[in-house]
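Down below is the structure, laid out as structure tokens.
Only one protein chain is missing from this complex, and each of the others stays in its spot.
Let's turn to chain A:
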Amino acid sequence: MSPMQALFPNIDWPEIGQACIDTLLMLGGSLLFTIVLGLPLGVWLFLTAKGQLHARPKLYAVLSLVVNVLRSIPFIILMILLIPVTQAITGVSIGIRGAIVPLVIGAAPFFARLVETALREVDRGVIEASQAMGATTAQIVTRVLLPEARAGLVASTTVTAVALVGYTAMGGIVGAGGLGALAYQYGYNGYKPDYMLVTVALLVVLVQVLQSLGDRLVSRYSRR
């Protein structure tokens, strides 16, 4: 018996490998769509807030409420509530594709709020200077706000990606696959502590890698 088998008697390593791939696919897919939806939503929140470029207090209040509602529903409940929506969009309600819809709807409002906060960190004077130079709102967003907030946006993306790792693990419970599913099925229900240990360790490694990658990018983009 090899030392690996002695330490981890129950583990089917190819299955762990597949679970890693599934988790990364869910994470990558959901992060991509979270950014695609959350970034414009965050910009919209920022622009319509009181005292900003396109202040629309009532619209802002509505957007803000929707974001808050979506953020307050526990992810596990959101996942179940969204099953019909998921089926309508992807044709399936479980599996990797099925998990991406609730993951995005759970994470995009969270990310949007982080984007809004990051944009508020941009010096108002710089925005005023751009207006004084005759910039359009679109130019201010794409050439001033987003580049100036780059470090903050990368940090927000990192936080969101880490949160998504947690969400994907929960997705495992309802059959989305991935490391979370293994931890739950074999580690918790099947009482195989070595499964629990390995899957959790891999999740920890994933989070560490994401965080240090994010931190490195943030410090590279910080020009203050």
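Odds and ends about this structure:
We take it that a contact is a pair of C-beta atoms (placed from the backbone, for glycine too) under 8 Å apart; a residue touches a chain by one contact, two chains touch by 3 or more; residues count from 1.
The working rule: contacts and distances are computed from a predicted model.
One subunit of the complex is not drawn; among "Carbohydrate ABC transporter membrane protein 1 (CUT1 family)", "Cytochrome c-type biogenesis protein CcmF", "D-methionine transport system ATP-binding protein" or "Fe-S oxidoreductase", its UniProt record names it "D-methionine transport system ATP-binding protein".
Among A:Ala135, A:Val159 or A:Met196, the one in contact with the hidden chain is A:Ala135.
From the options A:Leu27, A:Val144 or A:Ala169, the residue with contact to the unseen chain in the full assembly is A:Val144.
In the full complex, chain A makes contact with the omitted chain through residues 123, 125-126, 128-136, 139, 143-144, 147-148, 150, 221, 223-224.
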